[in-house]
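Removed: one protein chain of the complex. Kept in place: all other protein chains.
This part shows chain A:
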Amino acid sequence: MDLNNTVSIPSLTATNPLVILNKVNKFYGENHVLRDVNTIVNRGEIVALIGPSGAGKSTLCRAINRLETISSGDIFIDGVALPDEGRELATLRADVGMVFQSFNLFAHKTVLENVMLGPVMVRRTKKSDARALALEHLDRVGVADQADKMPSQLSGGQQQRVAIARALAMGPKLMLFDEPTSALDPEMVSEVLDVMLALAKTGMTMVTVTHEMGFAREAADRIIFMADGQIVEEATPTEFFSAPKTTRARDFLQKVLAR
């Protein structure tokens, strides 16, 4: 594994940090999947995490709301260190929206109930208000007409948009997207990316693990390129895509852009 040409990460201007990752390490047994990861996500920033499979992108993304525990290091969200599993962590997660590769809509609840669940159970919003809120967010992602169906009756693209609405209904200060389009049929990718692009324009802070280079180029303020559990390169999309500094990134871009 050739990591000798790893460039030093430019010192980030932490103007308004929302997420701080400090020397984050994770082991799966002998496997060192996150190696001394340091970075900051500023409020309102759109960060795209890209890199070859097995680079640790998803693990890093999931570590931010502690769906994945870390072996050492610190993660702060809005100045608060991630607490251990419990009520405090649940409260914090309520403010961090998460969208998964496999949608993970609650299979026994209708689309509307999926979106209402968080506001009702966590925020203690009145049912009637939660319904209105849910419909508003379903409308925002263009699936309000599917509100009374079960998730299994929807296409993948529709399900993922419901999942985004479910996360947004909590009024999150940060959205995590873990490969949101990787499980979709090609013709459904753009409907989900369009919703994400629109969300990016509203000033939402977003961390997105993605293989969609077009999206990363268009929407991201910053690209984080990871390989072998490390952040290898951080740059603006223009810098990264036109002049990658490492051979690792050049190799990667050559492979994904050649298609």
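Here are some notes:
Going forward, a residue touches a chain if its C-beta (ideal position, glycine included) is under 8 Å from a C-beta of that chain, and two chains touch if they have at least 3 such contacts; residues count from 1.
What we mean here is this: contacts and distances are computed from a predicted model.
The complex includes a chain that is not drawn, and of the options "NADH-quinone oxidoreductase subunit J", "Aminomethyltransferase", "ATP-binding cassette domain-containing protein" or "Glutamate transport system permease protein" the UniProt name matching it is "Glutamate transport system permease protein". Interface note: of A:Leu105, A:Ala235 or A:Ala249, the residue touching the hidden chain in the full complex is A:Leu105. Screening A:Val41, A:Leu112 or A:Met170 for touch with the missing chain picks out A:Met170. Of A:Arg93, A:Arg140, A:Arg222 or A:Arg248, it is A:Arg93 that touches the chain left out of the display. Those residues of chain A that touch the chain absent from the view are 65, 67, 85, 87, 90-98, 100, 102-108, 117-118, 121-122, 150-153, 163, 166-167, 170.
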